[in-house]
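Here the complex is missing one protein chain, while the rest keep their positions.
Up next is subunit A:
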Amino acid sequence: MNNMENMIGAKALMTAMEKEGVKEVFGLPGGANLPMYDEFARCNIRHILARHEQSAAHMADGFGRVSRKPGVCFATSGPGATNILTGIATAQADSAPMVAVTGQVPVAMIGKDAFQESDIIGMANPVVKYAFQPRHASEIPEVVKKGFFIAQTGRPGPVLIDIPKDVQQNEAEMVFPDEFKIPGYHPWADPDLVAVEKAIDMLLHSQKPVILAGGGTIISSAFAELQAVAEALMLPVVTTFKGKGAFPENHPLSLGPIGMHGHAEANRIMSEADCVLAIGTRFSDRSVGTFEEFEKNLKIIHMDVDPAEIGKNQTAQLAVVGDVQMNLRVMVKLLLQKAIKKTEETPWIKHVKETKAYWQENLKLHPGEMGAAKILRKLRELLPKESIITTEVGQHQMWASLFYDVIQPGTFFSSTGLGTMGWGFPAAIGAKVAKPDVPVVDIAGDGSFAMTENSLATAVLEDIPVIVFVLNNFTLGMVAQWQRTFYDRRMIGVDQGKCPDYVKLAQSYGAQGIRAQSMDELDKAIKDALSSDVATVIDIPIDPEEDVLPFVAPGTSLKDMILPS
């Protein structure tokens, strides 16, 4: 116990957040959170105004994924709180650390259907890691401390703190605790030496082993460890889409993401493997196809921080529960101790390399000058390797998966769990706030960008110069592709052709807008954007009929990949 002080709840909130190291928050005010907003005038936290609460949450999410510290977003009660829900659910689906603070009607009005009352705790509970609703101002310091702790430990996730207006306004004697108890929360497990040893054994005794790195590898920053294990045991590395860039994609052992829109070579090798070291993945259906087919003839070693993931979607022969970086570290140590280092190329590795080379040469690409592959390879060529990429949701996202190689691990982020269109741009803003010194690019589709384009106002007014790279096919492309493939070309509800003009749109916000219709123009546009000190939208018209291929249709297995004909 220390630091006793009399203050109102709102001030206690800011003080507690300052103690957590919060420097920026993203939000939008209203009546029910005004006491908190008033405190921004008197504290050292920068408030960044979003134009929609969903975007505020995505900004916090992007900030959190890049900084590995909870991003913070603020919304008022009722519609502000419900607007923020999509952002919270997105963070939950991707295990991103976040603290969302909502205003609530005064305690005495709760349950009375008051103006702008919504039962946000009830609505959010299924999509948060935890939710608090302090009923007395004096609870706030401990709630904040617990909230930040829960959001960033174990498997990270969003925490909601819903504070009734009178609780913000009431004065109380505040105790800012150094310690607290959460009896039911055990975010850490010690590394499992025995299991790790068994895992090594299983990998050494299989003929066709692979590593499947998921998003958990990125969340725990296990990059060096992953690379050391892969190199020592000479294991090919495939990733999930969420794990894209956990391993340098220009490494000879790298095959890229598996899954519905995975790389052909990755899907092939994954379906031929006899043993997989799966790291920090929940075996999403988008990654593995049908569950039954995936685990057939495959020994699974599952490393994950979340015990509930073991056996949820796939049956593991061996489970290694705990932080994946810690367990991989143990593995590296054991490999060193036992002097296990494969140097000779096995027939399997030879086959892996041949498969990779084959697909890199023979995958049919769009013939036009402005095909997706060429555009994304140009972006890769011109961006420094430490640049951060976010994406929206759709074909452009999958083209990014296929054709934009992540070289520096942990620099690629996407809404892969919930698949939220409109995530990438605000998330890019949050990412840029977390890492102002590196270029941040949102790879977007026209449809997704339209969902949160008003964040341009935030980017311009708050001086957050991110780049939006719009692969503009004038359509909700991914849906259009499904309609072409599965619905006999009945194109319903996908045409976005008429508006808007994204160059003019950007300019109207005071941002830079550039249209790139040839490779030369694109080259120049990217360079201009990189040297610009305002946000830039690059509008790149592309063929509306270009498909993303290969494609593993829903309900089928990785073996049954549809290839470009």
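Keep in mind that, in the parts below, a contact is a pair of C-beta atoms (placed from the backbone, for glycine too) under 8 Å apart; a residue touches a chain by one contact, two chains touch by 3 or more; residues count from 1.
The criterion applied here is as follows: contacts and distances are computed from a predicted model.
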item	value
Missing subunit (named according to UniProt) among the choices "Acetolactate synthase small subunit", "Formate hydrogenlyase subunit 5", "Effector of murein hydrolase LrgA" or "Iron-sulfur cluster assembly protein"	"Acetolactate synthase small subunit"
Residue in contact with the excluded chain [from A:N125, A:Q207, A:N297 or A:T485]	A:N125
Options A:G31, A:P307 or A:P564, residue touching the unrepresented chain	A:P307
Touch criterion as defined above, residue of A:I182, A:A357, A:C499 or A:M519 at the omitted chain	A:I182
Residues in subunit A touching the chain absent from view	121-122, 125-126, 129-130, 150, 182-185, 306-308, 310-312, 315
